[in-house]
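I am attaching a structure below and will ask some questions about it afterwards.
For subunit A:
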Amino acid sequence: MINVLLWAPLAFGIVGLFLPKRLTGWWATLGAVATLGIAVSILTGFDSGNSGLQHAVDVSWISGLGVDYSLGIDGLNLFLILLTGVLWVGGVAFAACRQQERPQLFFFLMLVAETATLGSFLAQDLLLFVLFFDLMLVPFYFLFGAWGKDREGGPTAAAATLKMIVYTLIGSLLMLVAAIATAIISADGGHLTFSIAAIQQQGVPTGSQRWIFWFFAAAFLVKMPAFMLHGWMPDAYRAAPLPALVVFSGVLAKVGAYGFLRVVLPLFPDATVEFQEVILVIALASILYGSVMAFTQTNMRLIAGYSSVAQLGFITAGIFALRADGADGAILQMVNHGLVVAPLFIIIAILVERTGTEEIGRIGGLALRAPVLAALFLIVALATLAMPGSANFVGEFYILNGLFQTKIVFAFIAISGVAMSAYYALRLYQHAMHNRRPDGIASREIGLRDGLVLAPLVLCILGLALYPQLILHRTAPTVQQTVASVTGGGAPEAQLAKK
Partner candidate 1 sequence: MEAVLFFLAAIGALGGAIGVVAMRNPFYSVLALIVHLFSLAVLFLLLTSAFVAAAQVVVYAGAVMVLYVFVVAYVGGAGESAWEPIPGQRFLAPLLAIALFVELSIAVLSSALLALGTHGPDVPAGFGDPAAIGRLMLEKFLVPFEASSILLLIAAVGAIVLAGRRRDEVGVTPTGHSAPKARPDGVAPTSSPGVQP
Partner candidate 2 sequence: MTASSWAWLVLLLPLLGSIVIALGFRALPRKLAGIIGTATIGIAFLCGIGALLCLLGEDAEARHHASSLWTYASAAGLDIKLGIYVDPLSVFMVLVVTGVSTLIHLYSYGYMQSDQGYHRFFSYLNFFVFSMLLLVLAGNFVLLIVGWAFVGFASYALISFWYRRTTATRAGMKAFVINVVGDIGLVLAAFLIFRELGTFDYGPVFAKAPQVFHTNEWTVTAICLLLLVGAFAKSAQLPFHTWLPDAMEGPTPVSSLIHAATMVTAGVYLIARTHVLFELAPTAADVAAFVGLATLLVAGTIALVMTDLKRAIAYSTMSQIGYMIMGVSIGAYSAGLFHLMTHAFFKALLFMAAGSIIAAMANNQNIDDMKGFGKAMRFTSIAMLCGGLALAAFPGTSGFFSKDEILAYATDRGGMYLIFTVFGYLGALLTAVYTFRLIFRVLPGAPCREAQELIDSGHVAHEEPRNPATGELEDADVGFPGAEHHIAEQNWPMRAAMGVLAFLALFGGLVQIPGVDEAITHFLEPTFADSKLAETFPSVGAAWLGLAIGAAISIAGIAVAYWLYILRPETPAALIRRLRPLHSFLVNKWYFDELIDVLIVRPALAVGRFANRTFERFVVDGLVNGTEDVVGGAGRVVRTVQSGFVRSYALLLIAGFAGLALYFLLSSS
Partner candidate 3 sequence: MNIEWYIVLSSLLFTTGAVGILIRRSPMVILLCLELMLNAGNLALVAFSRMVGNQQGQVFAIVVMVIAACEVVVGLGLIVAIFRRKLPLNVDDLRELRG
């Protein structure tokens, strides 16, 4: 099952290479839908009371190097996998509605990217994780570089993408070294294994944890991207083709945050505690800086991009609250943010098609002829700003609550990001949909096909808004266990007992 899930997109992609141009987009969509179907069936069969791995696969892959092909699903990755499935359907279907250059290759790369992303979520072997983590970048390099657009007066798509790749691989390669070091140090001359569970059991000495922690953190923080490490983001986002950006921004950034939960917390608990505040400072800086940038930017993609910086700051902060509620919120928020940012980019794509510009200053008043689009946009914008009542709010609520209970000062600073997000999200919506319509801007209702792509995503947002417990319920046991590996089993109830 899990193997099928992982490899189905790739298989569809390879077949798609040999299909005629017209069909390949729909074939790819079918592939993405099939993958989603498998993911959903896994969800329905998921045992929510179990904090351990389910559907686990563990086969020796490179025995000489101690690398196993080891996959599994638990509370941490279940919904990220679903998110991947959902967003890829959205991204691929959206692209399929449009004329693409070299479509076979485009969709092939999209589906390769899906396999890689699923792989990095599913991997239970440290090295397999690193491998998929790096592999994710490759298809996006091509998608951004070859299908992206050169910016006038700015870098070409290829240059922007190159920057992105080099930047993000800095972290990844250091992570590779760190992963190997982790395994070797933890094996301590014994049998070398990269299995996360085994390494966790063997433990890593505190002294080594320190530097290894930062190598991993570098990879994850760049991927998110966090403040100061986001230098690749603006150019890459501006160059990227929007269907690819939908999934990129929606899912890939989460892999970084997920990595903290999957790898860093369980394997390097001492360093995690030691550097908790440093990471929190980075997270806060991301929140504030991302927000500030988002409300001064005029390019729609970048508003969304910087808002992601801020959102991932929240997620990181939640994880590094080192409390179960913070981490629960972080996972919920990963899913939420993915579900929000993907339709946001689709909407931006639709707006750009109508107006030919990405500058919010040059559009406006589109709501009149496109009330449905406006409504969908509004819902997405509200979810982006974590409107209470949305699942995003619940996520942020959990995150901030976790932070509040451990580091109250950080919580107070972090929450100011919420106010700023209100401003930039609404600003984006207003500038596009409201106000005067500049001359020469056509306003047109969303097409049926695009609507069919967008509406399910928005329905997901609404559905989760009504019942975020769907996620929390299933993630909680694993998260509890993960956090306990750092705090030594101090459940929040115990902390409450003092009252």
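Selection criteria: all candidates are chains of the complex that A comes from, given by their letters.
To be clear about the criterion, contacts are C-beta pairs under 8 Å (C-beta built on N, C-alpha and C of every residue); 3 or more make two chains touch, one makes a residue touch a chain; residues count from 1.
All values reported here derive from a predicted model rather than from experimental measurement.
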Pick the candidate touching subunit A in this complex: 1, 2 or 3? 2
With touch defined as at the start, can you tell me which subunit A residues reach candidate 2 in the complex? 163, 167, 228, 230-232, 234, 289, 292-293, 295-297, 323-325, 327-328, 365, 367-368, 371, 375, 382, 385, 387-389, 393-394, 397-398, 400-402, 404-405, 411-412, 415-416, 418-419, 422-423, 426-427, 430, 433-437, 467-469, 472-473, 475-476, 479-480, 491-493, 496, 499
